[in-house]
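Heads up, one of the protein chains got dropped from this complex, but the rest are sitting where they should.
Our next item is chain A:
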Amino acid sequence: MAEAETRWRPTANRRALEARARLLADIRRFFAERGVLEVETPILATAPATAPHLHSLTTHYQGPQNPEGQRLFLQTSPEHAMKRLLAAGSGPIYQLARVFRNGESGRRHNPEFTLLEWYRPGFDHWALMEEVDIFLSLLLGTPKGERLSYGEAFQHYLEVDVFAASHKVLEGLARAHGFQGGTEKGEEARQIALDFLMAAVIEPQLGQGRPCFVYDYPASEAQLARVRPPSKACSVSLAERFEVYLNGMELANGYHELSDAAEQRQRFQADLAHRKARGLEEVPLDELLLAALAQGLPDCAGVALGVDRLLMLLLGSLHIEEVLAFPVDRI
């Protein structure tokens, strides 16, 4: 058949389309029952997420308000705008958002996808893990999830003390598991080895039959989460962050949110320096988010959950295109 004769067709079947509609209704009911407000924020922003491994798609606006024209970023998540609502006193909020990530396409990735993000004032990451667990049991029928610290995950699956291990040990471990190392040195090589071991070796084994909540990430992977300084109980700084895995697939990422504007600015600047060192395009800082944090973000926790992946788990799909009407190669 000629390409155009098949390419116009959806890749999701009728059953998947119906399941998606039902899932969205179930999600809305879940939050309505808990008094969490549904919000919509812009997909476009003047400043993107700064994380060095998130690549934004961009577009261009020209017209009233901006006769010279302006580059706008499509959101990689609605996090910044939702935090501005929280700082303005919104109370608990959630959003079903279309988000965009350049360079991400594969069995579990499409450059455009649906993210469910919610924020809970007064919650820390522990309380939010409880709520995510309830959410999954209601929507997917999963049993109560297990809790595993990042350190325990490495100890259990790779028999290594990840916080004490030298760069060389971690890089050697990555190579032993088939990683074709690059030219990076020191801290950067260590981080890439950790990313590889987590994504390629540990993740596929996590959450078989019940959710697995991995918590307390290295401070280097804090992103927008709070960092807990070293204490008697633990000799290294840890990020108050969690990820949720189910049947070997990453499903959600949550933070006990950083609310310190000065620290957030420092992290953004460190991200920009990192981008510059890697030869990536420079991006502006989100001064609107920083101003909101300076005004005061309530103590809260937030989580982002991939709706398309939730649907894959619900339907037992092996490829994300089975749950999307039109994946990127059919647009």
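Just so we're on the same page, a contact is a pair of C-beta atoms (placed from the backbone, for glycine too) under 8 Å apart; a residue touches a chain by one contact, two chains touch by 3 or more; residues count from 1.
By our rule, contacts and distances are computed from a predicted model.
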| item | value |
| --- | --- |
| Choices "cytochrome-c oxidase", "sn-glycerol-3-phosphate transport system permease protein UgpA", "4Fe-4S dicluster domain-containing protein" or "Elongation factor P" - which one is the UniProt name of the chain not shown | "Elongation factor P" |
| Of A:17, A:37 or A:51, the one touching the omitted chain in the full complex | A:51 |
| Contact residue for the chain not shown (choose from A:199, A:270, A:291 or A:328) | A:199 |
| Given A:15, A:29, A:71 or A:107, the one touching the chain that is not displayed | A:107 |
| Sole residue of A:117, A:133, A:243 or A:308 that reaches the chain not shown, by the stated touch rule | A:243 |
| Chain A residues touching the omitted chain (full complex) | 51, 53-54, 103-109, 177-180, 182, 191-192, 194-196, 198-200, 203, 221, 223, 243, 250, 253 |
